[in-house]
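Here the complex is missing one protein chain, while the rest keep their positions.
Right after this comes chain A.
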Amino acid sequence: MPAVSKGDGMRGLAVFISDIRNCKSKEAEIKRINKELANIRSKFKGDKALDGYSKKKYVCKLLFIFLLGHDIDFGHMEAVNLLSSNKYTEKQIGYLFISVLVNSNSELIRLINNAIKNDLSSRNPTFMCLALHCIANVGSREMAEAFAGEIPRILVAGDTMDSVKQSAALCLLRLYKTSPDLVLMGEWTSRVVHLLNDQHMGVVTAAISLITCLSQKNPDEFKTCVSLAVSRLSRIVSSASTDLQDYTYYFVPAPWLSCKLLRLLQCYPPPEDGAVKGRLVECLETILNKAQEPPKSKKVQHSNAKNAILFEAISLIIHYDSEPNLLVRACNQLGQFLQHRETNLRYLALESMCTLASSEFSHEAVKTHIETVINALKTERDVSVRQRAADLLYAMCDRSNAKQIVAEMLSYLETADYSIREEMVLKVAILAEKYAVDYSWYVDTILNLIRIAGDYVSEEVWYRVIQIVINRDDVQGYAAKTVFEALQAPACHENMVKVGGYILGEFGNLIAGDPRSSPLVQFNLLHSKFHLCSVPTRALLLSAYIKFINLFPETKSTIQEVLRSDSQIRNSDVELQQRAVEYLKLSSIASTDVLATVLEEMPPFPERESSILAKLKKKKGPGAVSVNELEEGKREGGELNGGGGERGGDNSTIAASNASTPSPSADLLGLRTGPQVSAAPPSAGSLLVDVFSEAGVNDDGFLSSAPPSAVSEDAAPPLPESNELLNKFVCKNNGVLFENQLLQIGIKSEYRQNLGRMYLFYGNKTSVQFVTFTTTVSCPGELHPQLNVQAKPVEPLIEGGAQVQQVINIECLGDFCEAPLLNIKFRYGGALQNLSLKLPVTINKFFQPTEMASHDFFQRWKQLSQPQQEAQKIFKASHAMDTEVIKAKLLGLGMALLENVDPNPENFVCAGVIQTKAQQVGSLLRLEPNAQAQMYRLTLRSSKDTVSKRLCELLAEQF
C-alpha cells in the first residue's frame, strides 16, 4: 500500500491529530473532538458538494475519532461515495472506513456491495484487490451471500493478475471459514487444486491455505492435491537457495510455502502411488539432510526458517508412521535438539519426541535419549519444558527402563513445581502399576509417592494400591511390613495413615509374629495417628480396629476401651459415633465365630480399568495421552492384578462382609472407582429390573424398539409407548424407564409435599463411548405454568459400559394432566441418536396420605357430592384380583389406605391430599372389586373436578 506521500498528505488531519496528542486532559480531548465532529457535520451537511480530497480527509478524521473510542454514527454515506472514486487513495480510505465501521443498514450494504461488485468487475488489479480485502476484512454473511459465487471465478480465471488471485484465495478462505455453507466449490475444485502448479509463488502460498482448509472438510474431493503438493515440495526442496529469488528467506527457499505444503500432506494418508511416495520420501530425506548441513547464516531467522520446515517434516513423518528409517532419523535429529541452547527448540523436540515414542518403529530410538531427558528434567530452567520432559519420560517408559524412570520421576517429584505435581503423581502411580514385575517394588514406590507428595496423591491412587495388595497374596506380608515401617515416621501423611490402617487391619496378622510389631504395638502405632486425622480417615481407622479385634483377640479389651471412650462413643460426628457404638456392641455381643465371619478378610476385588488411568484421561483430555497408550495401559494393568481367576467378590457381597451400614463416607469397602452410582454397573441392570418391576421389563413390548432411526437435530416426538411407560410408574417411584440396545435409563424418585426429586441413571450398554450426550426436559403447552421442572446438566460423555446420573428437581405449582417430556440426544459411533420420553411425573405423586375414621370419611364423601367432583369408571380387571397386590398398588399411589371404613370388607377406600404450590386438593377414593365378574368400580371424589378425572384415568390402567 503506497504510503501517503508528502504532497498528498492531509494537513487538516495531521493538525487535528497533533491537537489531540497535545491535549492535557481527557476533557480537553473530548472538547476538541466535539468541535471537530460539529465541523465535519456542518461540512457534510453543506449544500455545496465536497471534492474528493476533503471527503477523504473528513472520513479519515472520523475514522481516527472512532479509533479513539468515540461513537461515530454518520459519514457512512460519504465513505461509500469515496468507493466510487477513481483515485486510489480515496478508494482506499473509503474501503478502510467501511471495513472498520460496517453498518448493518440494509441500504448502505446494498450500495457497498454494488461498489464492490463494480470494482471486482473492473480490470484494474489494485481496485480488485481493495475490494477483495474489504470482503475478507468484513467477512459477514451478507458479503458471503453476495460474493461467494463471484470470487472462485476470479480465482481460477486465466487472465486474472497474480496479486488478485492471491487476494481472492485468501478472501475465499475467510468466507469459507465464516459461512462454509455458502461457499460451494463443486466445479471449481480441480482448477483450484491446480493452482498448486501456478508459476507465482505468492499465489501458491495463498491457494494452499485455502486448499488445506477445504480438504480438511472434504478430503476426497481434493485428493488430487497430494501428488501436486509432493511435486511442488520436491521442486522447492531440491532448488538451490538462489533459485527462488524473492521467495528465499535467509538462504531458505520458500519456508512458509514448504511448511504449508507439509501441513497439507498431513491431512492425507501416505500416497499410494509408489512414484509419488518415493519422491516424497526423498524430499523428507533431503530436509533431514539439510538439517545436518552447517548453517549458511548465523542469523536467527535462518535457523528459525530451517527448523520450522524440519519440525513440520517430522510431524508428517510421525503422521505417516510407516517409514522406520525416517522415524529413526527424525528421532536422532530431535535428539540433537534436546541439548540445543535454544529453549524453544528443546521444548519442541521434547514435544515431538512424545509422539515419536508412541510409534513402534521409533520407540527404541527414543529410549536412547533417556539420559538427556532425565537431565533436562533436573536442570531445565523453564517449567513448561520440564513438563514436556516429564511427559516424554512417561511416554518412553516400558518394562526395560521402568525402574529407572520411576525412580527419577520420584526424585524429581520432591522438587517439582506445584502445578504439575498431581499429574506427576498420577503418572508415577500408573507407570509403577503398569510395569511392575515385582510387587514389593510397586508397594515401595507407591508408599514413597505418598511420603513425598502426600497432598497430591488423589483418592484413586491409594484405592488402587489397596486393590492390588488385596488381590495379590504374595505381596500382602511385605506390604504390611513396609506400611508398618512407614507409619513409624514421626510425621506421616494422612493418606499413608489410610493405607496403613487398611492394610494392617487386613493383614496385620502376617507381621504379628515379630515382637517389634506385635498386635498391641501395631494398634498403638495406628492409634497414635488417630487424633491427627480427618473424619473419613478416623472412620476407616475404627473399622481397622474392629478388624484387629478379630485378628488379635488379645487386643480386644484395649480396643473396647478406646471405643468406649467419650471421644468415640459420643463423638459429634454421626458416622464416627455410629461406628463406635456398633463396633463396640459387635465386639462384646458376637461370638468369635460370628466375628470371624463378619470381619472376614476382604475378598479380591473384581477386575476393572485402573481408576488412575481414567482420572489422568479426564485431567488431560483425550489428546494428551494417546488412545493406544491408554488401551495398552489397560491391558497391562489387567495383567498385573488379574492374578487369580476368582472374581467372586461383587460389591454387594463385600458390603455384606462389613458390619458398618453403608454411608456417604463409605470406607474399607468404598473403593469408589467412580461416582457412587456405578455401584450398580450396567451389567447389573437386570438386577435393577428385578428389584423394581414385578412385570419383567423385557416382556413388555415397548422395550424391543430398535435404536431410533429418526436422527434430526430437533427433539424427536415422544415414543409411542411413552404413555404406557408413564402408567407403569403411577404406583411406584423407582425402576427402569427405558431400555434399548444402546441405552438404559433407570429412575429413582422421591416426593415430599409439592416438591419432588428424580434421579435418572443413563447407562451406556455398549462398549463405545457416547459423545455430546445432552438431555433436555421440557413442559409442553399448558403444563408449563403447572409444573416447574429443573434438570441439572449431565456429563456430555458416557464411556462404554459406564453410567451417569442426572438430578431433576420438580415443583408442582398447580394440578396437571400431562407429563413433562425428556429428550435425549447423543452420538453413538458418529450417528446421532435422538429420543423423547415422557417423564413419569403424575399428579398422584404429590399425594399426602390422610388417615381418618369411618365417620369422617363418609362425612367428607358426602360433602363432595357435586356431580363434577366425582369421577367414576367401571372396567374389567387386566391383572389377577389379588387383594395384597391391589393394596400395594393403592399404597404406591400415595394415598392412605383406610381399613375398617367401608362396610363391605372387599372394598378399598383411600384418602389423601394433593399438595400443589397453589392449593391443596383433598381426594377420596373407593374401589369396589367384583370377583365374579372380574370387574372393578372405581369412584373418585375430590374438591377439584380435573383432579378426579385425571386420577380416575390414571388408576383405571393399573388394575
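Going forward, contacts are C-beta pairs under 8 Å (C-beta built on N, C-alpha and C of every residue); 3 or more make two chains touch, one makes a residue touch a chain; residues count from 1.
In this section, contacts and distances are computed from a predicted model.
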item	value
Chain excluded from display, named as in UniProt, from "Small ribosomal subunit protein mS29", "Adaptor related protein complex 2 subunit mu 1a", "Auxin-responsive protein" or "Sestrin-3"	"Adaptor related protein complex 2 subunit mu 1a"
Per the touch definition above, residue among A:Lys24, A:Lys298 or A:Lys862 touching the missing chain	A:Lys24
Chain A residues that touch the omitted chain in the full complex	24-26, 30-32, 34-35, 37-39, 41-42, 44-45, 69, 73-74, 76, 103, 105, 108
